[in-house]
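One structure, as structure tokens, below. Some questions next.
The complex is shown incomplete by one protein chain, all other protein chains being positioned as in the whole.
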Amino acid sequence: MARILFHLILQRGIDMEDKVIEVNFGPQHPSTHGVLRIKVKLDGEIIVDAQPVIGYLHRNAEKLSEMGSYPKATIYMDRLDYVSALNMELGYVLTVEKLMDAQVPERALWIRMMLVELNRIASHLIWLGTHGLDMGMLTPFFYCFRERERILRIFDEISGSRLLYNYFAIGGVYSDITPKSISMIKEFVDDYEKKLEEIQSIFAKSYIYVKRTKDVGKLSMEDSISYGVTGPILRASGKKWDLRKNQPYLFYDKVNFDVPTRQEGDVYARFLVRIEEMRQSVKIVRQVLDKIPDGEFYNKKFSKPMLVRLKATGESYIPTESPKGEFGVYVIGDGSTIPYRVRIRSPSFANLSSVPAMLKGYKIADLTATVSSIDPVFGEVDR
Amino acid sequence: MSDSILMTTLDEAMNWGTGKSLWPFTFGLACCAIEMMSAMGSDYDWARFGSDVFRDSPRHSDLMIVSGTVTKKMAPRIRRLYDQMAFPKFVISMGACASAGGPYVRGYSVVDGVDQVVPVDVYVYGCPPRPEALIQALKQLQDRIVAGKVKH
Partner (left out) sequence: MIQVESESVGKDGTKIVYVPKENLLEFMKEKKEEGFDMLLMVTGVDYRDHLEVVYHLLSTSTGNRIVVKTKTEGEVDSVTSLWKGADWHERETWDLVGIKFRGHPNLKRILLAEGWVGHPLRKDYPMDKKQYVNLAEDGEDTVSFDPSEGY
């Protein structure tokens, strides 16, 4: 009798230990990436499944772009990936110029290239600062934001605004770069690499950081390609694919730079890839500063007053390499002044969909490190 | 009891204490959150005004800065977070989207301003507002609290 009771109790104990708990990692949380909600299923401390729930910042950028004219839609593109707004404007403006068969002067294209690379450095600096904050380190946040302020002052001098510019026009850029801004850029690139060494050493010399990020959040190359993941995550998983080298646009085939790649595919590899990308961007900016020709910066044919608007027919999609991955805008025009369909291919949307594959089998404490290494920006994911 | 003459100095002291040490609750939704983070950085130094502790839990903080667009899916959760804060609590609505809808006001899933969800004390305009504008809003709120004009 006692043996039967003993077996019954043991059985119930085993059954109760098999339950899987669901935890809500809600839309507001300390890891400052915006409004992401993840429903995590835990078996003890091991993650069994992690499903992201998005849509908390759905701001109808596509529908509103289809209700206005072509130049008006640029303001919605700015606010997609708000930390690197010029990359977003570039993707839109290149497509619309193809639709309208616009000729853009050479000086404008070189200016665009230089500012887009500076914006890439600014975006990676925000990532570095907030990644340190997620891992519990407060110092890199202040160092990175101090460097970023110098870039924002350059943009303020050129375009009048710090964060959201509305500077790239259809047919060129709205205003020229001044000699003062050129001297500010020269001063920045001269000593940026020393500062980057300082920031990198804070992370690399910290034993805890390296232990927390090596072999965590691995994504294989086949999985990355199947999920549509592009950008630094794909390059850290072993595939050398960068649109600036493989399918060049603007004048990327006329400057020298490398594409950093790693084989491991974990969080530490993504960190190293982004740091190296910042160094290559500085190299590009230095070369472009010597190569900018003089001339026109705006094709005046496209600066028509409000009453006479620009018409476009056909469809096109020009992909560009933004700091998060492949970004492009697919525009269908039907011959009128209003676009018929505007569809935004956002890299963070595809990158975030690979979270279940990245987190399965790891512990709950690895969740913040993995999600922050994807670098999602929610203006882009939810549009 | 707090209107009697015996309590006026104590009231003033408490208002001064509340106003000069507001602890913000980071509620960064969209682009304005990046300018709020820049205001926290070393160039614009928000910490010298007494708010150097950014608390991540609503139960520990008394100032909520709503920075970014409020969508219909997110609005009930903002209300829930506001209800979890303890009195006295204050709200700054930062940016054009949180004040009145911003560039997205004609959208089908955007709430026209956060004042339809929670009561707001100070509005900051701009898209996005410069960090100096946010610091000016903080100073205005501090002056109103210290003068005793905000009853919470």
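When the chains are written out, they are named A and B in that same order, and each has its own residue count from 1.
Everything that follows uses one rule, which is that a contact is a pair of C-beta atoms (placed from the backbone, for glycine too) under 8 Å apart; a residue touches a chain by one contact, two chains touch by 3 or more.
Quantities reported herein were computed from a predicted structural model and do not represent experimental measurements.
Only one residue from A:127, A:192 or A:241 touches the chain missing from this view: A:241.
When the whole complex is considered, the residue among A:206, A:299 or A:316 that touches the unshown chain is A:316. Contact with the omitted chain, checked across A:36, A:151, A:310 or A:350, is made by A:350.
The missing chain lies against chain B, touching residues 72-73, 75-77, 79-80, 106, 108-109, 111, 116-117.
Although one chain is not displayed, chain A still touches it through residues 24, 54-55, 58, 60, 62-63, 95, 98-99, 223, 225-230, 239, 241, 246-247, 314-319, 326, 330, 332, 340-341, 343, 345, 349-350, 353-354, 357, 382-383.
In the analysis below, only the chains that are shown with their structure count from here on.
The distance from the centre of chain A to the centre of chain B, with each centre set as the mean of the Cα atoms, comes to 29 Å.
By the touch criterion given at the top, residues 26-31, 33-35, 37-38, 41-43, 56, 68-69, 71, 73-74, 77, 81, 103-104, 106-110, 127-128, 130 of chain B touch chain A in their complex.
Interface of chain A with chain B (complex): residues 26-30, 32, 34-35, 55-60, 63-64, 67, 75-76, 79, 82-83, 126, 129-130, 141-142, 145-146, 148-149, 152, 162-164, 378-379.
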